[in-house]
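Here the complex is missing one protein chain, while the rest keep their positions.
Moving on to subunit A:
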Amino acid sequence: MKTIRLFPTIITVLAGLYFLVPLIATFKFSLEMKRGELSFAAYQSVFQSDTFVQVIGFSVVASLVAIVLGALLVVPTAYWVRLKLPKVRPFIEFVSILPLVIPSVVLVFGYARIYGTGSFLPLTMTETGLNVLLVIGYVVLSLPYMYRAVDNGMAAIDIATLTEAAESLGASRLRTILAVVFPNVRSAIVSGAFLTFSISLGEFVITSLLNRPAFGPYMVQIGQDYAYQPAALAVMAFAVTWVFMALMEFFGSRRPGQRIFPRLRVSRFRRVGS
């Protein structure tokens, strides 16, 4: 009794088209820089631009720093809250989603007021200061995703009981964190990191208001000045995002303890003496 259910099928097809048609059109358009033939000329031209290499480099570094900072902030916090302050968890969760509610413009203007000229910490006055603010902004923006990923990772393995098990075996707090907590939430941190990376890489509002030479504002600028290159950039950005999604899926669904590559078991011991 297999009936193809018409209505859901139509919806699915329509949704697929809605998603794929612009993507395919953009891709096709990005290949049409040379009149009358399909080529990767637009991509070539993007990669040949010095500015592109510079902004991509800047953005990658800023995102990586944001990931490290975010992980250092979120992992101990989530761990401590689960272990010692379970009652505070709803509050922390609420704080962690604030960046989704408060527009980033507000965040930047807040920064400008607090760290502006004549403030106790005039970060906006120096290049380094602006870079620091940018990274902090990225950390804030990715907080909802990072916190959720890590907290879910900890929930999945009952981190409180594991901590007690480690302690009863004589382990110090630090040892427990290094040998038990961290390895078991590693995949959660990695998926949080990929999300942070894709958010930071394309971020526009904070980056442009702080006037940083990063990928987001560059893409907008290119969009205003050229025709084919922005399409190429958009397709590449899409591809990068998808690769990250796939990586996240891969790391997120791995069981703790499972190795990425099966370990080669060479029978070192047996060979001796036989």
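Methods note: a contact is a pair of C-beta atoms (placed from the backbone, for glycine too) under 8 Å apart; a residue touches a chain by one contact, two chains touch by 3 or more; residues count from 1.
Note that in this section contacts and distances are computed from a predicted model.
S.K.: Identify the UniProt protein name of the omitted chain, choosing among "RNA polymerase, sigma-24 subunit, ECF subfamily protein", "ABC transporter ATP-binding protein", "Helix-turn-helix domain-containing protein" or "Propane monooxygenase small subunit".
M.R.: The correct option from "RNA polymerase, sigma-24 subunit, ECF subfamily protein", "ABC transporter ATP-binding protein", "Helix-turn-helix domain-containing protein" or "Propane monooxygenase small subunit" is "ABC transporter ATP-binding protein", the UniProt name of the unshown chain.
S.K.: Out of A:L133, A:V180 or A:A193, point to the residue that touches the absent chain in the complete complex.
M.R.: A:V180
S.K.: Specify the residue from the set A:I11, A:L72, A:L100 or A:L169 that touches the hidden chain.
M.R.: A:L169
S.K.: Give me the subunit A residues in contact with the hidden chain, please.
M.R.: That gives, for subunit A, the contact residues 157-158, 161-162, 164-172, 175, 179-180, 183-184, 255-258.
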